[in-house]
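Yeah, one chain of the complex is gone here, protein chain that is, but the others are all in their spots.
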Amino acid sequence: MSNTDLSNIEVNQKPVAKRSNPFANVFNELVSFCRSRSMFMLHYCTGCGAIELPPAMTSRFDMERLGIQPMVTPRQADILLITGYVSIKTLKRVILTYEQMGAPKYVIGICSCTVNGGMYWQSYATAKKLDEYIPVDLYIAGCMPRPEAVIEGLQQLMAKIKTDEANSWKKYYEHYDYYLGNQQHLFGNNWQTPTDIIGEAKTYQLEGPNTLGEHTKILESVQRPLEPLEMKL
Amino acid sequence: MKMKLKSKKAPVIDHSDSGSLLNPLKNLQFLARKPVTEPLKPRLASLNYRGFHLNDWEECVGCASCQKICDNAAITMVEIPGLPNDPVKGIRNHRPAIDYGRCCWCALCVDICPSSSLSLSREYVHTCDQEHIDSYFILPDPNGIHKEHFGKGWQKTEHSDLLSLTRSVMAELEPENRIDNFDEIVDGFTPEQAVLEASRCVQCGMCHDSCPTNMHAPEYIRAIWNNDAEEAVRQIYRTNPFAHVCGRVCTHRCEDACSIGIRGEPIAIRWLKRYAMDSVSHERIKEIVNEGNTAKSSGKKVAIIGAGPAGLTAAFDLVRSGHQVEVFEALPHAGGMTRYGIPDYRLPFDTLQQDIDIITSLGVKIHYNCIIGKNKRMSTLRKNFDAVILAIGLSQGRQTRIKNSDHRHVYRAVDLLQKISTGEEIELPHSVAVIGGGNVAMDIARSLARLQKQQYGKVQITLTALEEQQHFMADPEEIKESLEEGIVIKDSCGPQGCEIDNDGKLTGLKTWKVTSIFDEQHRFAPQYDEEQEVVHNCEAVIEAIGQFADTSLLGKELTEQLEWNRGRLQIDENGQTSEDWLWSAGDCVNGPDVVHAVADGHRVAASIEQQLKVKTQ
Amino acid sequence: MSAAHSQNLNVLLQEIEGIHLTHHNPRRLRADIAAEALPALLALLRGRASYVHLSAISCVDWIEENQFELVYHLWSYETSVLISAHIRIPREPGIYLSVFDIYTPAAFFERDIHEMFGVYFEGSPDMSKFILTEWNGPPPMRKDFNSEKWVMETFSWQEYHPDWLKDLEEQGGGIVSTPESIRMDNK
Partner (left out) sequence: MRPENYQAVNHPPSNEYELNFGPNHPGIEGNYALKVKLQGDTVVEARADAGYLHRGFEKLMEDRLWIQNISLVPRICVPDPVPMEVCYSLAVEELAGLELPERAQWLRVLQLELSRIAAHLFYFGGHAATTGMYTPMYWGVADRDLLLDLFEELTGGRVYSIYNMPGGVRQDIPRGFLQRLSDTLDYIEGRLKDYDNLFFTNQIFVKRAKGIGIISQEQALEWSVTGPNLRACGLEFDVRRDDPYLIYDQLKFDIPTEHGGDAWARTLVRRLEMVESISIIRQVIKALPDIKGPVRTPIPNPLAWRVPAGDSYARVESSKGELAYYVVSNGGDKPYRVHIRGPSAMHAVQVLEKLAVGCRVEDVAQTMFSLDACPPEVDR
């Protein structure tokens, strides 16, 4: 894929060092707890797995029990559910969407296709490994997973958020060069998004040694002022 | 417009009915209805749910059919050390591992599984984070992905089975039409039948592994399926110059190992080989065999004693490597046991002759009627040749040494078969008792049955053997066909002696009922029930209990020089004897089996080739 | 279809020169005609034989014959017979006439065939990309485009190395054949 290898990526597994102030600890835990109990899932069906989401959302399996509701705009959504294969055309929109979402944000890859290409592994039109383009917090196996499996997965994610382990969104800032490289590999070197990830990384103080690199240099060289997306009629 | 315009009556649903103001009150009834919401815990899936894979390792043979049918390239075959791995039985220690990043749970792998070991469970929840993505690659076992029991879901049924388990039918002579002649019984496949039969193959390669000479059966079956008989011949000749012979009388270990044979009838690999050979002209086969043969003469000479399958296979290999090969055959025709031991109805002489013709056309020189020890001495061979191969086969019949077995109407099967095959007149008895349950016993019984039918109009042959019928050494189809031809089989009969009347005429064979054949140490020690004594009336008794090699041609001096092991020549794994110029191959080393002999011929030829190369350097 | 309809249709179709008709079954009629004669056939079918419904236009790439086959599937609500009109055009330059003026839905199919096979239809209202707007490769449905090869060159796969596999490798076992390898063997 790109020159950066996944193995170079240091996995951010270390538990966050607890602050000495017990009050702050309690506060942190409270924040995590609240986060895990109220999540908005972006209403964007990327692939076939989306067909099992309406059952999961509605009366029969009722994910509102868990405090999860669909949300129509990425700016207010917490969870990006990638429901199955992403065609290259969709992947661009997925990345745009992901970058628009406010941190903390969580990505769930559903179905085989997000892991290793799934049944479309020979297809020229779909991307194969989702985590090369955006960091993924959780995978749910199945083709497609049943609503029960989706709900089980969401509960897992809640548990992870509660213990402050679902931090893959930080990885996007810390290893932006890797993700950008893979995106450029697929979309060409002219690829740019309206969101200033590097700037955001600075703001969140998540700029790491791998945030910048050869790919971000390419980005800088091609970056041009934002224009409205092509809207030819 | 001439369209079918049907006007419907008033709509079923009256949308103009705006209803009453009290309509919302109707909704109060919902309070009394059962809620539809399911508990948060995952439900149990249906009885044939297609969940995660299960694989019964005891059943699985590692044939990789699942890997081939998988449309998503999700299945990797993994070798598991410690599991049984027996090519002869058609078992490999490979097991499928499944990539849930590819799988689509279509269960085609379950439906094709020849051993029915794969199934899908009713378990369907698996989640993991990026760091544990390796958990998407699993090695299914009977315990399930999370070692929790959910029970089997989708399993193969008779409806969903994708394999074709029955052979395509081949025409053969009916018993009444074959009993009075030596015509070949089996017709061979028509092209349509052959392609259909070849299409049953799942290309697992078990046949290749189990074959003594590792014939490329999957490749030639595929070639036949592609209607490319010439390619099939090319694949066959990679390992077997006795292609016509093996296409007819091979002991087909491949078919015993065939994966399809686990639940159904194995692919008729032998008949397919025969089909390939029969459908290409003799001249074309010669051309195919000669393709790419550019070996230059090496100036080395090899002598081979015995023009049977082992000897001629070695000759075939060596002559193609550029050596000069001379074969010395005691009898007037080449082929050894395949010529003199196998009756015409199983292997017509002219098809055997085709194989031999191809070998001789390469430049192998055969000296017929040349008996070593009589016409030529071993020492001469040793002097004139760089290497000598002893491929003398098993020409002498073993004797039972029961009472009166020295009577002149007690024959050895191999001697009689040889006479019958050369067309020599024999004193044909009206009734015969055959001792033995192997293929040779069947051959002699069936040959005599044909002669009896021709000359006397009826068959009176009794075949007795120590074993029970299901444990006979003979092929099941031989037994079946013998019965069809009117041969009486008496199993579990131990021969005790021949009955002779006062005139010295043989009148019968006395047998006792066998209670057990082997003792506790699995040594041959038959036990009899003397009370169940039967006398089978007959004019002649034929012993078909095995053969041994006649090594008298070696001469006294050489016999003493060589190392022996329990009466057999001591050889290494390459067939070389303790003398560095003498090799031994074929039935005299392995016991009777054509395809083994061919394998042996290759092995010895390779060993000689290597040694000659070393010498040249 | 009724006898009268059938006869009418046959009489009508004889007006087209060089038409070759085959009946697969009572409701399927195959017509092989020369590429030049197709617009006349379609105009005739639509104008005089009630074939108002264009079910689909299919394209087949016969790369060995260096031809594209275009199949126009037409349905008549009156005769209940589906006529498939087959024509062959040379693969190069792969240009044909649009039948948009006879059948409006042809626009969609022609646009689709254009981006999937690269066949250009003269007179079609819109030949711009529709599905493959972000695809820069050759028209993917052409037989000379090997999707699997392209994928293998462009993407990488998960390199799983679970604990059970490590254990097996320590014992001397391990992966014998990957699915990709047996696919390559078959080719």
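The first chain written gets the first letter, and so on, giving A, B and C; residue counts start at 1 in each chain.
The working rule: contacts are C-beta pairs under 8 Å (C-beta built on N, C-alpha and C of every residue); 3 or more make two chains touch, one makes a residue touch a chain.
Quick caveat, the model's predicted, so the values are computed rather than measured.
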Fill in: Chains in view touching the one left out
A, B, C
Discussion item. For the chain left out of this view, which of B:53, B:94, B:178 or B:200 touches it?
Written reply: B:200
Response to the item:
Of the candidates C:34, C:71 or C:127, the residue in contact with the absent chain is C:71
Worksheet item: Out of A:48, A:66 or A:212, which touches the unshown chain?
Response: A:48
Discussion item. Considering the complete complex, identify which of C:66, C:133 or C:171 is in touch with the unshown chain.
Written reply: C:133
Worksheet, complete the sentence: Where A:85, A:106, A:133 or A:172 are the choices, the one touching the absent chain is A:85
Worksheet entry | Absent chain, residues of chain A that touch it | 42-48, 50-52, 54-55, 57-60, 72, 74, 85, 87, 89-90, 93, 97, 119-120, 122-126, 143-144, 146, 194-197, 199-200, 203, 223, 225-229, 231, 233
Worksheet item: Which chain C residues would touch the chain omitted from the figure, given the whole complex?
Response: 24, 27-28, 52-56, 58-61, 71, 73, 75, 77, 80, 82, 84, 103-105, 107-108, 112, 116, 130-134, 140-141, 145, 147-148
Fill in: Interface residues of chain B (partner: the chain not displayed)
1, 3-8, 11-15, 17-19, 23, 26, 36, 45-50, 65, 68-69, 71-72, 104-108, 111-112, 120, 153-154, 157, 159-160, 162-164, 196, 198-203, 225
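We take it that only the chains that are shown with their structure count from here on.
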Discussion item. Using the definition of touching given at the top, classify the network of chains in this structure as line, ring, star, complete or other.
Written reply: complete
Worksheet item: For the chain pairs B-C and A-C, which is connected through the larger number of C-beta pairs in contact?
Response: B-C
Response to the item:
Whole-Å distance, C-alpha centre of chain A to that of chain B, is 57
Fill in: Inter-centroid spacing, chain C versus chain B (mean Cα positions, whole Å)
47
Fill in: For chain A, residues that touch 2 or more chains besides their own
115-117, 121-122
Worksheet entry | Where chain C touches two or more other chains at once, by residue number | 158
Worksheet item: Considering the complex alone, what residue numbers of chain B touch chain A?
Response: 35-38, 40, 42-43, 45, 52, 71-74, 99-105, 124-131, 133, 136
Worksheet item: Which bits of chain C are touching chain B when the two form their complex?
Response: 50, 77-78, 158, 160-165, 168, 171-180, 182-183
Practice prompt. Quick one: which bits of chain B touch chain C in the complex? Just the residue numbers, please.
Written response: 2-4, 64, 67-68, 70, 73-82, 93-94, 97, 99, 101-102, 133-139
